[in-house]
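Only a single protein chain was left out; the remaining protein chains are all shown in position.
Going in written order, the chains are labelled A, B and C, and every chain counts its residues from 1.
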Amino acid sequence: MTVNELLTEMGKSGVMGSGRLGKALDTLEAMRKDKDCTVFFGFAGAMVPGGMKNIIIDMLKHHVTDVLVTTGASLTHDFAEALGHSHYQGKADADDAELNKQQLDRMYDSYMPNEVYGDMEDFLERHADLLFSEEINISEFLRRLGSVMPTDRPSIIRTCYEEKIPLFCPALADSGIGLMIWGRIAKGKKVRILAFDDLREILDIAWECKKAGVLYVGGGVPKNYIQQAMQFSPKAAEYGVQITTDRPEYGGSSGAGLQEGISWGKMNPAGNYVDVFCDATIALPILYAALKERLGLDK
Amino acid sequence: MTVNELLTEMGKSGVMGSGRLGKALDTLEAMRKDKDCTVFFGFAGAMVPGGMKNIIIDMLKHHVTDVLVTTGASLTHDFAEALGHSHYQGKADADDAELNKQQLDRMYDSYMPNEVYGDMEDFLERHADLLFSEEINISEFLRRLGSVMPTDRPSIIRTCYEEKIPLFCPALADSGIGLMIWGRIAKGKKVRILAFDDLREILDIAWECKKAGVLYVGGGVPKNYIQQAMQFSPKAAEYGVQITTDRPEYGGSSGAGLQEGISWGKMNPAGNYVDVFCDATIALPILYAALKERLGLDK
Amino acid sequence: MTVNELLTEMGKSGVMGSGRLGKALDTLEAMRKDKDCTVFFGFAGAMVPGGMKNIIIDMLKHHVTDVLVTTGASLTHDFAEALGHSHYQGKADADDAELNKQQLDRMYDSYMPNEVYGDMEDFLERHADLLFSEEINISEFLRRLGSVMPTDRPSIIRTCYEEKIPLFCPALADSGIGLMIWGRIAKGKKVRILAFDDLREILDIAWECKKAGVLYVGGGVPKNYIQQAMQFSPKAAEYGVQITTDRPEYGGSSGAGLQEGISWGKMNPAGNYVDVFCDATIALPILYAALKERLGLDK
Partner (left out) sequence: MTVNELLTEMGKSGVMGSGRLGKALDTLEAMRKDKDCTVFFGFAGAMVPGGMKNIIIDMLKHHVTDVLVTTGASLTHDFAEALGHSHYQGKADADDAELNKQQLDRMYDSYMPNEVYGDMEDFLERHADLLFSEEINISEFLRRLGSVMPTDRPSIIRTCYEEKIPLFCPALADSGIGLMIWGRIAKGKKVRILAFDDLREILDIAWECKKAGVLYVGGGVPKNYIQQAMQFSPKAAEYGVQITTDRPEYGGSSGAGLQEGISWGKMNPAGNYVDVFCDATIALPILYAALKERLGLDK
């Protein structure tokens, strides 16, 4: 039984989690098959330590998304792996004091060696002329970083560069990459990366697209940054899939149902949306495997 | 890509939700392939309205489980469908007062017509001699009910009877079936179904099995009833898979990790367990599709 | 600042968790001040190990509730403490294999010594004539148990007996008390406690009351058992407070909003309900402290 066959079957129930997963697949398929639709993908959370990097890169290569927004932590994890480091299978109930002595940083049951920071700092320093000599914005910084990123190991940053997919990370300062850039500032060197300037770029994409679709994995800044851009899209988002484990009752953006966006003009009242309440390291691989089958993408 | 291929790939990450789902599949496979192992399956929650009935029946037919424990609500939903009624695809944000006028009972986004109760009552009355004339326990009541259950529509109750799989439901009084039995009592007729007597049966199975394995979907009485039986199994449970969306910090049995059972003597310290934090209407169909592929069961 | 002053202030926000907690207090106050209202209280989860026993006993003594439904585990914990045992402050990340050697049963970060079971068995055996010689139902069994329960330590079971508050526990078989009763059956002695018979009693109370109000802590059998009784109350429940950490999207009864009960005829469409999404070991003491202040109950 193929993954698509299973999800198609599950979708027939039409109710609860099974039904929502099936509807999410239908929505992703429709969104991507609609030639007028520009797809915005925002993801937060430990997706790279959680083993989702290759899937995300595959999505970028197949242009399942046209724009990517993510967190500084995700790009730091991606950068670290591109430099040859790995996330290790660890234990959630580890002795953290012992890990600290071994210089292993824990993310639930995944470990990353602390030495990645030195390597990132060296790399940024080697490319300082390209990255830090001009006044640029964060998105342009990431584009330039992608242009020099090692090519022997796949990375999200490099793939966005190669595939010309705009990559945004408004809170990049809040990450290991941010800390390495601070190291430069601390040494009295100049860094003039602008905080608000790339808003112009994402809002232009939203403004100019015929139709918009959104895919959210988790909430936080990536979701919200795309959502606010949708207010400037002529028809707001007409397709939407959200995979989250948060819930609406606490009032935050991460747990808000997509439908709430209608009041803001972020989502089109006549659009097609679905909220999937599921761990994204479970739902995303399953949805994407089925989507590839439906879209006829090769492995 | 088959479901098993995907889950096997996901399991390789070894971490977070993907890793746990992969380990759950490995554990279910090992549990069932171990010829010495008796598998106890407990499920709670809206699995029948959520479209999971056919999967559970398939699991019973293939003897993926040897013992079943569930809630009164699940058996009521199963009974209603066996009598020809359906759960309908509805809406979570329905007008409940309007549904009430239409005599539709809502379970999140699934509806059941209220008229099922009359049909259940009639059915029980037609078989009153078999069901109510002797002093029996709940498990025996369900066995007898299975023996007369319509065969033209598949049902969990009937399948357990046909496959000789012991079926337990300690809180059957807390359900639509319970209410129909009360209707009989209210008319002054005698019902002498014993509350504690079938404990003997499940504890005997636990006591006599060489090895035990457990599969839990949700918590509540079904999980706890099996867990307490495990205390009487010679080696406690050596395999365990739990699919839950609850969490341990609130202290209840439903959210407790399987590992907690080691302290009680319910789980073997050297056993193989995994907790999957996921909506069961997503995780169960996926795990079972992959398990069938691994076990070579036909569709 | 008194607890009532704070909650009254919080309630003024009218939104999100603060607003719901304030509304819950108003509803509990109105429910209890309404002389025509019969209050049904159902609680599940580790409330006794979580330190809530004295609060619940205080609620019973002040007749804040008129009917109590709970789980077998809760009554087992209560029974154990009445016999002089204690739940100990432990650790959530304990070594469960070590605890097992020390015969300590863990519930998240609370421990109970395993020896309680022997003492419970002895106690039941000493009172076997009263408890097991006649064909009775579960509620009557608990009433009789309350009549002989030690009086030197407060207990829920004893307080219900003394205050003549009907106590129901449909799944008592699923508990340590159940296991002790099985021990008796295993020795070939007769136990003829009926499973469905006390449904008559709770349904009669529901049927005869002028108005009904419900308070739920957690879901499971206690909530559902009361909810199904509400279908038989002339006007269904007109007041309702639910404290839960579950969520509706998974479809189960524990996470269902009170409003869903309108479709079933369990809740009155014109009633006053509120769902509080909070750990009950936080919300219950706070609500009850404020309620006592409002009702002028002494400590």
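In this text, contacts are C-beta pairs under 8 Å (C-beta built on N, C-alpha and C of every residue); 3 or more make two chains touch, one makes a residue touch a chain.
Bear in mind that the values here come from a model prediction, so they are computed numbers and not experimental data.
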(message) For the chain that was dropped from the view, give me its touching partners among the shown chains.
(response) A, B, C
(message) Among A:138, A:214 or A:241, which one touches the chain that has been omitted from the display?
(response) A:138
(message) Touch as defined at the start, partner being the missing chain; which of A:45, A:166 or A:285 qualifies?
(response) A:45
(message) For the chain not shown, which residue from C:76, C:253, C:268 or C:281 touches it across the whole complex?
(response) C:281
(message) With the missing chain put back, one of A:25, A:104, A:120 or A:156 would touch it. Which one?
(response) A:104
(request) With the full complex in mind, choose from C:17, C:113 or C:269 the residue touching the hidden chain. (result) C:17
(message) If the hidden chain were put back, which residues of subunit B would touch it?
(response) 15-17, 93, 247, 249-251, 277
(message) On subunit A, where is the contact patch with the chain that was removed from view?
(response) 44-46, 49-50, 73, 92, 94, 96-97, 99-100, 104-111, 114, 135, 138, 170-176, 178-179, 181-182, 185-186, 191-200, 203, 218-221, 224-225, 228, 231, 245-254, 256, 259-265, 269, 279-281
(message) Across the whole complex, list the residues on subunit C that are touched by the chain not included here.
(response) 1-3, 6, 9-10, 12-19, 21, 46, 49-52, 87, 89-90, 108-110, 277-283, 285-286, 289, 292-293, 299
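By our rule, only the chains that are shown with their structure count from here on.
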(message) So, comparing each chain's Cα centre against the centre of all protein Cα atoms, which one is closest?
(response) B
(request) Please decide if copies subunit B and subunit C contact each other with the same set of residue positions, more than half shared, or with different positions, and reply same or different. (result) same
(message) Based only on mean CA positions, could you tell me how far subunit A sits from subunit C in angstrom?
(response) 45
(request) Calculate how many whole Å lie between the centre of subunit A and the centre of subunit B, each centre taken as the average of the chain's C-alpha atoms. (result) 38
(request) Note the residues in subunit A that touch 2 or more other chains, in rising order. (result) 15-17, 277
